[in-house]
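Shown here: the complex without one of its protein chains, the others still in place.
Think of it as A, B and C in the order they're written, each chain with its own count starting at 1.
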Amino acid sequence: MSTAKPRLRDLGITIGTMSPGELNAITDVPGVRVGQTTVIHGDGPLRVGEGPARTGVTAVHPHEGSVWAEQVPVAIEILNGAGEITGHANIDEFGMLASPVMITNTLSVGAVHQATVEWQVRMHPQIGPEEWSAPVVAETYDGFLNDTAGQHVTREHVWEALDSATSGPVREGNCGGGTGMLLFGFKGGTGTSSRIVEFDGQPYTVGVLVQGNFGGREQFMVDGVPVGREITDLQLERGASPGTVSDGSIIVVIATDLPLSDRQLSRLCRRGMLGLSRVGSVASNGSGDLLIAFTNHPDCRVPYPDEPTIITSPRLADGILTPAFQATVEATEEAVINAMVAAETMTGRDGNTAYALPHDRLVEAMRKYGRLH
Amino acid sequence: MSTAKPRLRDLGITIGTMSPGELNAITDVPGVRVGQTTVIHGDGPLRVGEGPARTGVTAVHPHEGSVWAEQVPVAIEILNGAGEITGHANIDEFGMLASPVMITNTLSVGAVHQATVEWQVRMHPQIGPEEWSAPVVAETYDGFLNDTAGQHVTREHVWEALDSATSGPVREGNCGGGTGMLLFGFKGGTGTSSRIVEFDGQPYTVGVLVQGNFGGREQFMVDGVPVGREITDLQLERGASPGTVSDGSIIVVIATDLPLSDRQLSRLCRRGMLGLSRVGSVASNGSGDLLIAFTNHPDCRVPYPDEPTIITSPRLADGILTPAFQATVEATEEAVINAMVAAETMTGRDGNTAYALPHDRLVEAMRKYGRLH
Amino acid sequence: MSTAKPRLRDLGITIGTMSPGELNAITDVPGVRVGQTTVIHGDGPLRVGEGPARTGVTAVHPHEGSVWAEQVPVAIEILNGAGEITGHANIDEFGMLASPVMITNTLSVGAVHQATVEWQVRMHPQIGPEEWSAPVVAETYDGFLNDTAGQHVTREHVWEALDSATSGPVREGNCGGGTGMLLFGFKGGTGTSSRIVEFDGQPYTVGVLVQGNFGGREQFMVDGVPVGREITDLQLERGASPGTVSDGSIIVVIATDLPLSDRQLSRLCRRGMLGLSRVGSVASNGSGDLLIAFTNHPDCRVPYPDEPTIITSPRLADGILTPAFQATVEATEEAVINAMVAAETMTGRDGNTAYALPHDRLVEAMRKYGRLH
Partner (left out) sequence: MSTAKPRLRDLGITIGTMSPGELNAITDVPGVRVGQTTVIHGDGPLRVGEGPARTGVTAVHPHEGSVWAEQVPVAIEILNGAGEITGHANIDEFGMLASPVMITNTLSVGAVHQATVEWQVRMHPQIGPEEWSAPVVAETYDGFLNDTAGQHVTREHVWEALDSATSGPVREGNCGGGTGMLLFGFKGGTGTSSRIVEFDGQPYTVGVLVQGNFGGREQFMVDGVPVGREITDLQLERGASPGTVSDGSIIVVIATDLPLSDRQLSRLCRRGMLGLSRVGSVASNGSGDLLIAFTNHPDCRVPYPDEPTIITSPRLADGILTPAFQATVEATEEAVINAMVAAETMTGRDGNTAYALPHDRLVEAMRKYGRLH
């Protein structure tokens, strides 16, 4: 693993009944690549444009190559729309993904959008004179810790995330777009998990990556245990500036290599919602709870712009999909908790501080409720 | 209470942190009326058209009067669409409910639709020559116990449910449209619950009624406790006829007296989905998980056909809605479990049997996982 | 042709630039079968339950066999939702059509729904004990001429429409579900048209059948000519009972043998909306403008219940679909006008009368605006 830090399962805690993939990460789906740029600098009072910066950007490539040139089925679903995901109309119309999935902070959507377009133009010079692009950029809000209005995510950060993306273990916690995020009043961030599902004797993977930034402490649950009601201290600490903390948001990226249609992928997205409920989400008013799912199954990909006249794509019969639904629920739930287990205490702008979820007290709560012995 | 049977809270088990209304029922919302006709007759082998019948129909009136003549804001949302709810296009277009909400078995939708129209025509003779109606009829599938194809729900049953509807306690379990339903491999049926929410010092109610018929045993949870993995016996028993049990479904009716817009009611529906997740739903492939929410707040009602030129309706600011979301999650979760706690073991067509959830073993499981002492 | 009556093209008027199929009907799509039962009896004052009856039911079978056992891709889209189409949730979830498309009057939806279920149960006895059905029943309002509340469409009428359905010419005007309908203040009803589209040198067909019942006279256009402003007499005549005429509605059934996905079929539906605009629709408030599209391309069909584990269906590349869009616009426009050209003057309940569009004056208007010489 890219990190020696324990993950949820290293603490002896499992979620659900299905088996994770080898890395227990979205990158268990063969070909999926993740790149993250973490932007941390400065301390002390907020000076817009100067810092402190506690932010970043995450890029998810659906496969080994350029997804603009080899597009994949995709769907977006919204549990609560207090957020942004660009490229939505295009995805609803065609059901195909033609850009990497980018995740950043709320006010850097424009910068990341422009830089992603420029990165695509560099690879595909026909974008502009003959072709177009509507990249997918999603966001959650890191203004408690970060100088969000300061536009600290630059073209170079975006290109670095895109260019450095790899398969293999995925760094979790305070990194990439998740750097400055919060979860249930603890430090949140980037998390991932996966599940194996079998059809016709063939193993496939459902992998989830979240940028998690939502929830009130009291709601926090792990495998049904009300952990948030057991750990009531270690709340967010305001530094110099008084104020309230907004509701937060979560972006859920669901990847699979199952042969699925875009319609079926929207079904997976709705199961991601159910996974959010399991950790305690009530989708509070200001939370942008946005889900995107794609499959990179080789026979579901469509070359572009030279697509064949007739496209023949396989899909699993809907009648046998329930295990894939269960996998999505479980992997979403675990990805959120993995983000919290990996995240470390962070002090950001104006001395605002978010504490890490203490592993020992998590374990203690699980013991108290009969889940660990 | 209309029944001496214990409910979930009588067993010492509570769901969530908010307080239920006086009856812990959808009828805690002032004016809401529920009527149920239960149709049970015959035993032994299935003879289509003869029986055995284990079915019925449930009517929910949004307020004291005729909802056609005094319409209320409403929204429908679909978690998984393997089901039927009529009146959908009309509700999406206008956001107003103009019929009682009817729930029955899958193949009786047509009969209940026609009988509901006839009942409305009886009250409002202009329906037909000058006006129209698109009643709301939803369904779940009771074919494991009932002669579903036999059309045992008649005009008289429908009119009886409509005419006998009252406020006050709501019968739960094997009654009304829920008569022949299953939940997590136990006997399911009709259940209800409510929560009180306060805004500006005023108490309001969110009430939920479900017709529950979904879920695999292993998924069943109560307040986060994996009860379904603790009680693995008492599975559905096939009698004379072999075969599989279909996925089932759930209809969730959410009523409130909060001042809300139809758009905000669709937000409540989506929180009902999160409540379903808490009892273990993964929204399996064949489950029709359909949610409908209305408010009967007096100032949100619109008289028909003599509606005013300009309608001025109050709504709560979205920014303060989160407690209403939490209330919906909790009441939905509890309504499903209430249905199971109330339901009694039933043998139906071909000797097929569904067992009641045993209260003692439920309590035992909750103790094992630290929820009861 | 099944009728010696002239159609729009027989008057020398063509719509658009693409060629119709041999019959210029939805049945140009090989395998599509249409059945219509027309219910006309009685005269004079309205006596609810007695008559006069001016109504009926139309059945569209997507192919030669049972669509429950061999399902086809389908989509529904709503231009204005003041109407009913059942089976909507199921179609949105799975994108597959499992029942014939039934069209009738507004208050007979329940009766037709029940009769369709019973007809399906007769053919497939597993519906009930093991399987379910959510038939598609749509409606428009014929209360100006018909005793709509009187429930004059019976099980026998429905079964007759279903059993007598054939390929070949389709009767238009005052027949089937369209019997008592109005269009632009003239007599309306059932109409049909088709267009041929070529892909890869192969001809395919887009066929449309409408049950048309909408529009104000002033809005009526034919190929861009404001015919409704040229023929201002021959308005609806009220007999004994005063009152206003409601907005009406239109059901548009789009059939094709193109290889398309359900997502692409929803794109066709939206082009049907554009076709309605061309005849003058502004989708007035009370109009239920509902569109359903299916393909019966052999390789897009899925057998049920024994569907294969992996379904491999062809679809045209979206990039080449525009001619199919144009075809849908044109065929929808022409189907509405065909309904009017075929419809004959009708007197119904209370002596209410709707006049036929006079062919000579239509021709005269087209001449005046330079479309005919």
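The working rule: contacts are C-beta pairs under 8 Å (C-beta built on N, C-alpha and C of every residue); 3 or more make two chains touch, one makes a residue touch a chain.
Everything quoted here is computed from the prediction, not taken from an experiment.
Novice: Out of C:313, C:326 or C:352, point to the residue that touches the absent chain in the complete complex.
Specialist: Of the listed residues, the one touching the omitted chain is C:326.
Novice: Which is it among A:92, A:160 or A:218 that touches the chain not included here?
Specialist: In the complete complex, the chain left out is touched by residue A:92.
Novice: Give the residue, chosen from C:232, C:285 or C:309, that touches the chain omitted from the document.
Specialist: Going through C:232, C:285 or C:309 one by one, C:285 is the residue touching the chain not shown.
Novice: In the whole complex, what residues of chain C lie against the chain that is missing from view?
Specialist: Residues of chain C in touch with the missing chain: 17, 79-80, 218-219, 221, 223-226, 247, 267, 270-271, 273-278, 281-286, 318-322, 325-326, 329, 368-371.
Novice: Could you please point out the chain B residues that touch the chain left off the display?
Specialist: Touch set of chain B with respect to the missing chain: 93-95, 199-200, 259, 261-263, 267, 302, 305, 307-320.
Novice: Could you pull out which residues of chain A are in touch with the chain that's been left out?
Specialist: Against the left-out chain, chain A lists 46, 48, 78, 80-94, 106-118, 121, 125, 127-134, 137, 141, 143, 147-151, 241, 243-244, 246, 288, 290, 349.
Following the convention adopted for this analysis, only the chains that are shown with their structure count from here on.
Novice: Can you figure out the chain closest to the middle, judged by Cα centres?
Specialist: Closest chain centre to the overall C-alpha centroid: B.
Novice: Looking at C-alpha means, what's the farthest chain from chain C?
Specialist: If we average the C-alpha coordinates per chain, A ends up farthest from chain C.
Novice: Taking each chain's centre as the mean of its CA atoms, how far is chain A from chain C in angstrom?
Specialist: 45
Novice: Round to the nearest whole Å and give the separation of the Cα centres of chain A and chain B.
Specialist: For chain A versus chain B, the centre distance works out to 34 Å.
Novice: Where in chain B do residues touch two or more other chains at once?
Specialist: If we look for residues of chain B contacting two or more partner chains, we find 80.
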